[in-house]
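The complex is shown incomplete by one protein chain, all other protein chains being positioned as in the whole.
Letters A, B and C mark the chains in the order given here, with residues in each chain numbered from 1 onward.
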Amino acid sequence: MSDALDTSVDLGGIRLRNPVLTASGTFGYGVELAPFLDLRRIGGFVAKSLTLEPRSGNPPPRIAETPSGMLNAISLENVGVEAFVRDKLPALPEGVTVIASVFETEIERYAEVCKRLTGVPRVAGIEVNASCPHVKSGGIEFGQQPQVLAELVRATRRATTLPLLVKLSPNVTDIAAMARVCEAEGANGISLINAVQALEVDIETRRPLLSNVLGGLSGPAIRPIALRMVWQAARAVQIPVCGIGGIASAEDAIKFLLCGATAVQVGTANYLNPAVAGEIADGIAAYASRHGFRRVADLRGALELPGR
Amino acid sequence: MSDALDTSVDLGGIRLRNPVLTASGTFGYGVELAPFLDLRRIGGFVAKSLTLEPRSGNPPPRIAETPSGMLNAISLENVGVEAFVRDKLPALPEGVTVIASVFETEIERYAEVCKRLTGVPRVAGIEVNASCPHVKSGGIEFGQQPQVLAELVRATRRATTLPLLVKLSPNVTDIAAMARVCEAEGANGISLINAVQALEVDIETRRPLLSNVLGGLSGPAIRPIALRMVWQAARAVQIPVCGIGGIASAEDAIKFLLCGATAVQVGTANYLNPAVAGEIADGIAAYASRHGFRRVADLRGALELPGR
Amino acid sequence: MVDRAAPHREAKPDAGADASAGGPRALRVDAEVIENRCEGGENLRLRLRVPGWPGFLPGQFVMLSPGARTSVERTDPLLPRPMAIFRSRPEQGGAEVEILYRRVGRGTRLLAETLPGQRLRVVGPLGRPFPTPAAGERAVLVAGGTGIASVYELAARSQNGGRVEVLLGARTGADLMAEADFAALDVSLRIATEDGSRGERGLVTALLERSLAEPGAARVYTCGPRAMMERVAILAAASGRACVVSLENHMACGFGVCLGCAAPLARGGFALVCRDGPAFEASEIAWGALP
Partner (left out) sequence: MVDRAAPHREAKPDAGADASAGGPRALRVDAEVIENRCEGGENLRLRLRVPGWPGFLPGQFVMLSPGARTSVERTDPLLPRPMAIFRSRPEQGGAEVEILYRRVGRGTRLLAETLPGQRLRVVGPLGRPFPTPAAGERAVLVAGGTGIASVYELAARSQNGGRVEVLLGARTGADLMAEADFAALDVSLRIATEDGSRGERGLVTALLERSLAEPGAARVYTCGPRAMMERVAILAAASGRACVVSLENHMACGFGVCLGCAAPLARGGFALVCRDGPAFEASEIAWGALP
């Protein structure tokens, strides 16, 4: 790439080498990908979401393939915040930016996990995953109700001094409204989208393909939906937006930047090609140079709308 | 297929030869497909949505390809209800079941179009397309607001004695709630899903691929989302549900029936294979026979949930 | 939207895939690839064995599945690709249909990787044909890029009638399609390339200006890049000659139901390129609003 090019971006106070992160739940705790990718080639990664205690997840089958996508219903399975801090973080090479992700079943627990992560040297920021069933509201996701989302952001905001990103659920009527709630409650940025609630069945067994019945749809299939939501959210708020959903190439990632994202996260594509995030980072830089940008950050929102 | 098999279904008072319809906007006014498919092989078709006056649509580009899907932004282009009744219906061979579809910008106009269609011999029923921007609510879709949807269903219900289907927008937080609104206001059935709001851009021109910027995502990519919404809607209401979204094979169609749909509509797949709807109808019958069903109608809701 | 000269009668405006009524009835069939050869640059020649092919009229097209069909239906890429019918030769039980195409994107790249023996889905022939030149009328065919494929059959069928001039343009000689095929016809063929590597250096529209300077009744037919067609239309109008353009809008269905291929009309509203065209009177088109 051109040496002149500055690839770094600032994601709500998190300084990133380049705008390419990997998405929570698709990159493990980092070390798993080390054989395939030098983790310093990318901006950083968002670790698998953490709960207060270690959790195990749904019984298999947990995944299923769909047209240009996949379904998953892993549930809350993770090693828990303590083991993450004690075992996972130290295993990472220096110079790798780590964003911790948090999910829980109650707001107080979300806040507690954020507290525990605050002050931990290797943690550059926290992403609050709002796409979890809220027990008290009968399983509706935190991110599906503006008031509940507001409470969640307020509580986690109070709980940490770290840069706070809120990851939005796509299963809503008005994504812009959800983005505004996060901004109003002091989030430093928003990440979207999480997987889209979906269902797949086997017509021979006449059963759902997942033990959990419903799952989350991810992969290229949802990219145009994610791009729309990122565009709507980015126009609704001033805080930075991290674009997620079906990104599998530099071209895909650039679309999100042009639509207003400051950075992107690569998810399902890591499964198909564990080195893809590095290739995407290189591709974005090449594009920026080719189009005469000095800073990759300037790609943000460079979309031209038809003069109508 | 086995002669014993009864393939007919009753979709809210509309008797169908078999459960396979084609979706509005993907089958024109029927005659266009005649060279490829004997229209009597399928249950019927839903005609392109009609407005009170003839309308022309958005400037090109109006369509774009996406992973396992496509975007469209045609807008309200159609010949208008009068020309439909005068020119289109008579051009159809006997024995073809036609459901008229209606969209408009105001509730009063929706109702007026329904009135004009009532009593027209060839019209077996009306499908109200609620996925249209409601001018008065600043472009939010009729189908995105429970109160507005309720008014729309009430008004169109009053306007016609024909079987009334309401076609729901997928761009909502709670599809079951929307289904209940339709049932409460006297709809005879619901159809879902319409295309999912999405965006696609060209990174070389740095412009949206559609002149309208936003478009509707359709095709196999959205099938698992549609299946989830159909399942949720079918559990929420007693009135029949017509499943739509990404159906391209008999297997796909059967999934919707198992999840509670009484009938299905084939949309985008018609573009790839203009005879596909007939093949799907045959495939469903073959499956029903192979699995020992006497009536295709019995496939409805035959999904078994894991005993948890 | 163009007056059709005999034998082809004017079609009902809305008959869709039957628009070319009197013309061959469209079919949907799997065709076997006989040959799929690179002809230099990004240009390829595809020969298909199409069972039950009903024949076609000049200017009509087919929709081709993007890439070879497999035992498994793959949904990416999803949409069929419109391709002009270059020519067809009847054979036992059907015909051999030839397509000339340029590798420009995902679908045509996959098409280029298709091997003899593999199958493609074909839907067609579709669209309304070119109006045939009136008796004694000079036909001036101006084509560039992939548009060259669209006008070959018109040239072939008109050659024995009146006088036919074919003016072909390309960026370079390597990009030029089908020169040998046109050379084999009884037409006056002239070529222009932007880099002068073949024929005259410059734009094909320069050749047209000279041709139009000659007296006598003439009708201009053009297919190619949008900018070229618009320029051709302007030149034809200036010389008082009728001009027929063949448009290449994006298409999802090809037979008039998706409304995706709308072309803006000068009188307002839109025509469907797949159903009302692809051939239009140049004066009908609102060029400014065409992407």
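Remarks
Criterion: a residue touches a chain if its C-beta (ideal position, glycine included) is under 8 Å from a C-beta of that chain, and two chains touch if they have at least 3 such contacts.
Not measured: the values here are computed from a predicted model.
Judged over the whole assembly, touch between the missing chain and the shown ones holds for A, B, C.
Within the set A:27, A:103 or A:142, the residue that contacts the chain not displayed is A:27. Only one of the listed residues, A:19, A:43 or A:69, touches the absent chain: A:69. Hidden from this view is one chain, which touches subunit C at 67, 70-72, 74-77, 106, 109-110, 113, 115.
As for the chain not pictured, it touches subunit B at residues 67-68, 220.
Residue positions on subunit A in contact with the hidden chain: 25-29, 31-36, 48, 56-70, 72, 74, 77, 79, 87-88, 211, 219-221, 248-249, 268, 270-275, in rising order.
The rule is simple: only the chains that are shown with their structure count from here on.
Of all chains shown, B has the CA centroid lying nearest to the centroid of every protein CA atom. Subunit A and subunit C have CA centres that are 47 Å apart. Each of the following residues of subunit C touches two or more other chains: 75-76. With touch defined as above, residues shared between interfaces to two or more other chains in subunit B number as follows: 66-69, 211, 219-221.
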